[in-house]
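Remarks on the structure that follows.
Missing here is one protein chain; the remaining ones are kept as they sit in the complex.
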Amino acid sequence: MAGQGGAIESSDTLLTTRILDNAFQSSLESNKKWAEETSKRDADFFPKSAKGQAPQILWLGCSDSRIPETTILGLKPGDVFTHRNIANMIHPTDLSLLSVVEFSVRHLKVNHVVLCGHTSCGGVNAALGNSKIDVLDLWLGPMKALREQHVAELEKLEGAEKATYLSKINVKHGVEQLRRLPPVLEAMRDRGLQVHGLIYDLATGRLEDLHCGEHESAGKKRLAVFETK
Amino acid sequence: MAGQGGAIESSDTLLTTRILDNAFQSSLESNKKWAEETSKRDADFFPKSAKGQAPQILWLGCSDSRIPETTILGLKPGDVFTHRNIANMIHPTDLSLLSVVEFSVRHLKVNHVVLCGHTSCGGVNAALGNSKIDVLDLWLGPMKALREQHVAELEKLEGAEKATYLSKINVKHGVEQLRRLPPVLEAMRDRGLQVHGLIYDLATGRLEDLHCGEHESAGKKRLAVFETK
Amino acid sequence: MAGQGGAIESSDTLLTTRILDNAFQSSLESNKKWAEETSKRDADFFPKSAKGQAPQILWLGCSDSRIPETTILGLKPGDVFTHRNIANMIHPTDLSLLSVVEFSVRHLKVNHVVLCGHTSCGGVNAALGNSKIDVLDLWLGPMKALREQHVAELEKLEGAEKATYLSKINVKHGVEQLRRLPPVLEAMRDRGLQVHGLIYDLATGRLEDLHCGEHESAGKKRLAVFETK
Partner (left out) sequence: MAGQGGAIESSDTLLTTRILDNAFQSSLESNKKWAEETSKRDADFFPKSAKGQAPQILWLGCSDSRIPETTILGLKPGDVFTHRNIANMIHPTDLSLLSVVEFSVRHLKVNHVVLCGHTSCGGVNAALGNSKIDVLDLWLGPMKALREQHVAELEKLEGAEKATYLSKINVKHGVEQLRRLPPVLEAMRDRGLQVHGLIYDLATGRLEDLHCGEHESAGKKRLAVFETK
């Protein structure tokens, strides 16, 4: 089966070479192999791909190496527009995030915005700890504020459970922040854009839907404040 | 072979369902399938993955849906720490980028930083155009400054060639910016961290190394200015 | 008295010249006059000033032209370290703000951080309205979130009262955000740094102290979460 498979199989040899000196050169060779196999399997894939993208999903996830969105979703290049940062934080004045949302929601017209946190997140663990981590202390400040706000619930939990709980709170809070961004707000109102919150469980490879739906009244209240003309 | 393959095959059914209403529900089902197959193929994969990450590569790429780094590199979850924004811009005061670099270079100790641009980039095309695109005009401002600086060369080129040329300039410029960031500077000096510039060709699926090496003197000059104690 | 006075008097002629074409040239001439008068009054002022600064106050205020902090505080050059942005917003991941706080609190060791809002604030009015104002919609997003959160109280108020109320909420919220920033947190703990919230009343020229003190328990709770070692 080797040589015929997709992402996972084709990198089996890679795992060995990673022990060697140059992960970069190996990755270029691995790309070559992937491109050849993909082209063999579907000669139209790259020519079609070069013509444009029409993803239906915007993925906002963590930079963690273990959660490559397209792989874990079992999807292909072209399916998921992606922004990944440390601990999938949604800072409402982050120009990097804002331009991603603008481009994907207003221009590409994705139908789903997915905010995905995960178990055993290094950023969440940092926010739960008290070690000095320089610029990360700043980036994760708003998550520490969530920790402060939910300190009573968090104190009842231990280790991994604690981290997962804060991951979930962080995602739910992020979903609220996203729904207030002008392009998201307008696309929700005008064409039914949906914003979802997920947790990825590293131990199982499975995504859990946090069901971040809301009552109609909440949406109306938000719209009354954030809508612009 | 269906059911045995990796990322590419497992999403074949997806392509069909994407015509239907709900790309999000489909992606959750596709994730379930992927997780089951991966677990079947390697029962240790997820349990091992849950223990931690040790990626050797930090990938800084475009949010474009057609360039999921782990897929096109033929690699696995756990191999590539990732940050993706519109047009793979390197803004030296972007806290999102800075915290990604801090975490991956100082804490995870990746050995390679890869900045990857691509052909037919929507952000590059926007920077080459003169349409008002709101927040993207701000995000892409520094690329427009590169366009202004290289206007003579760019005017000699047409369409796709022009865009690819600016993509390359943008990557080379970004590599220079990256080498000045404190964590990168120090890791280059102390443990041989390498910063690479690549272009991904959507029409072939292949990565091109832009060979962004530099003379020793350039590195020394930079170190004299940016090194801190 | 003309010619002997300070900031206010010396600009009386300016007011006339502002009707003319060039406010910039006028301001340079006015600076010349101010420098001469100041030097005449205190020959040591500039030589001493050139040796360094030791302000006791960090002022975080609005960019509004009507609230030049040093003037309205009746203070001199050298007394107040200053950062002013639209609507005196405190965004915890704003690198501009963060570097100001770092420099003034950690390096200059100011004893007081003053966050000052004001009546009739254009930014607050924008956050209370629903007009599209591009990049300001993004910058003021977190104030709109405060508006949403306090919509019931705000609906009971009209016009100027409504704006002043939101200004006050915004300041109080900002004070909380400031107290969580690492340099502020540490300086509060180690040397009694104080963070104050004020409102400036444009109609009277007077500052109102919002008395943003807190119970000891609140400080301890925050410290337990945000303190780093």
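Should a chain be cited, it is by its letter among A, B and C, assigned in written order, with residues numbered from 1 in that chain.
Everything that follows uses one rule, which is that a residue touches a chain if its C-beta (ideal position, glycine included) is under 8 Å from a C-beta of that chain, and two chains touch if they have at least 3 such contacts.
Since the model is a prediction, treat every value here as computed from it, not as a measurement.
Visitor: Any idea which of B:66, B:106, B:147 or B:162 touches the chain not displayed?
Guide: Here the residue in touch with the unshown chain is B:147.
Visitor: Tell me, which residues in chain A touch the chain that this view leaves out?
Guide: 93, 95, 134-135, 138
Visitor: In the complete complex, the non-displayed chain touches which residues of chain C?
Guide: Residues 1, 4-11, 14-15, 18, 23-24, 27-28, 30-35, 38-39, 41, 45-47, 49-50, 52-53, 55-57, 63-86, 91, 94-100, 102-104, 107, 111-112, 114, 119-120, 122-123, 133-136, 138-140, 194, 196, 202-207, 209 of chain C touch the chain absent from view.
Visitor: What residue numbers in chain B mark contact with the hidden partner chain?
Guide: With respect to the unshown chain, the touching residues of chain B are 91-95, 98, 130-133, 137-139, 141-142, 144-145, 147-148, 151, 177, 180-182, 221-222, 224-229.
By definition in this document, only the chains that are shown with their structure count from here on.
Visitor: Between copies chain A and chain C, are the contact residues mostly the same numbers or mostly different, with half as the line?
Guide: Mostly same residues: over half of the interface numbers shared.
Visitor: Rotation angle for the CA superposition of chain A on chain B, to the nearest 5°?
Guide: 180
Visitor: So how far apart, in whole Å, are chain B and chain C when each is placed at the average of its C-alpha atoms?
Guide: The mean C-alpha positions of chain B and chain C differ by 39 Å.
Visitor: At what distance in angstrom does the C-alpha mean of chain B lie from that of chain A?
Guide: 15
Visitor: Could you check chain A for residues that touch two or more other chains and list them?
Guide: 91, 94-95, 98, 133, 138-139
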